[in-house]
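Omission of a single protein chain aside, the complex is shown with its protein chains in their original locations.
Then we have chain A:
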C-alpha cells in the first residue's frame, strides 16, 4: 500500500507530481491511498511503501483531462484523488478516454468538475463585501463566504483582476485571502464573527432589490434554482424574499383592480380613443388566413358605454362589402326583433365572433361558410378586447359560434338558451339565443313565426335580466 500525503485540500500540483510517478511505475489504483495533511493512515496497518521518484518515463495527457482534473481536485468529495488517479492510469492505454462521455468514470469526473465550476461561479456572484474605514481614512472591503468546495485560492485571481485598486479580504472557514493593493496574502480559516457586521449601503441595495422585483410575475422556483438557499444567509437582500413573495399576489390584483377603476372613471385614457385605436389595429389583422379573401375587417359598432352587447357569428356578403356588422338580411331580422323587444338599437353594441367573412365562391355568388374552431379561437382576442373596453352588463351570444367565442367551449343552444349566467373572468352576465339567420332558414311559416316570437322574448328577457 502506498500513501500519498497532499499539502492541502486543493493541492492539485502535489497530486499531479505523485500521480505521474505512480503511473510511470504502473502502480495500480487500488494500491494507492490519498490523504490530505496529516490525517491518520494506520487504518490500513503496516508501513506505507514510499512513492517512487518521478522517472524518465513520464507521459503526456490531453488538455481536456488536465482541465477537468484541475477542477475535480477542488471538489469536497474525499475520493476525488483516487478517481483522478484511476482515470490517469486508464489514459495510458486509452489516451482519448475523456472524449467518451458515456464512460461511467468520465461521467463521474465531469459531474464533479461541473459542481466545482458552479461553486466558483456562485462565489463570484454571491460574495458581498462590506466596507470598513480605517482610522487613517483608508477603505477596506471584507466579505464572509462559505463555499461548498475548496475553491477559494483558485478563485482569488478573479477578485484581484476586478478589484486590484481596492484593499480587500475574503474570509472563509478554510482559508482567508487578503489583497493588500499589491499582493495576495493568505491566512488560516476564520469564523463568521470575525467578519464585519453591516454596511449602510446594504440598505440601499435592498431598496434596489425590492424595487426591481416585478410582483406580477412570481417565479420562485426559477429563483431558488439559480440562487440556492444555502447561499442566502450571507446575502443581505435575501432577507426580503419572504415578504416580497407574500405581498406579490395582493400587489398584482391591486394593479388590476386599479386598472378596472380607471377604466370605469375614464382615468388613464379615453375609452372612445382606445376603441378607435383597437378598431384600426383590427383592420390589419392577420391572425388567421380569412383576411386573404375577405374585403375588410368588420369590427363591432355601437356606443362604447353600451350596457348590452350582441355577438353574432361573422359578417356576411353585405357586411363584408359595407364594413359594418348586421346590415344584411339577418341584420334586418335582428333590428326588427330588437325593436319589438323594446330595446333601442342605438344604445347597444353589436359585433361578431369572427371579424372576416368566410365564404365559398360558387360562380358569381359568395356562399357563407361556417368558421372553424381555429378561426374562432384566433379571433377571440378581439372579442376579449372589446368586452374589456365596453364592459357590458349583459352580453348576448347569437348562435353557437358566438357562444363558443364567449365561453371557449362547444355549446348546445337548445340546452343553454334562455337564462342569464356569469361569464368567465368577470365579464358580466351572459345570455345565449339563436342567430337571426336561423329564423330565415326555417322552411315552415308557422315554425318561423313561433321561433321569431321566441327570439323576441329572449331579447326582451336578456335586457330585463340586466336590471
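The working rule: a residue touches a chain if its C-beta (ideal position, glycine included) is under 8 Å from a C-beta of that chain, and two chains touch if they have at least 3 such contacts; residues count from 1.
Here, contacts and distances are computed from a predicted model.
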*Would you kindly match the missing chain to its UniProt protein name, picking from "Phenylalanine--tRNA ligase alpha subunit", "Multiple sugar transport system substrate-binding protein", "Cell division protein FtsX" or "Putative DNA modification/repair radical SAM protein"?*
"Putative DNA modification/repair radical SAM protein"
*Please pick, from A:219, A:292, A:364 or A:415, the residue that touches the omitted chain in the full complex.*
A:219
*Listed residues A:4, A:21 or A:241, member touching the removed chain*: A:241
*Among A:3, A:24 or A:271, which one is in touch with the chain left out?*
A:271
*asked:* Of the residues A:252, A:293 or A:317, I need the one that contacts the missing chain.
replied: A:252
*Mind listing the chain A residues that contact the chain we can't see here?*
96, 99-104, 107, 121, 124-131, 141, 143, 158, 160-166, 181-182, 199, 201-205, 207-223, 226-227, 235, 237-238, 241, 244-245, 248, 252, 255-256, 258-260, 262-263, 266, 268-271, 273-274, 277-278, 280-288, 372-375, 377-378, 381-382, 384-385, 388-389, 425
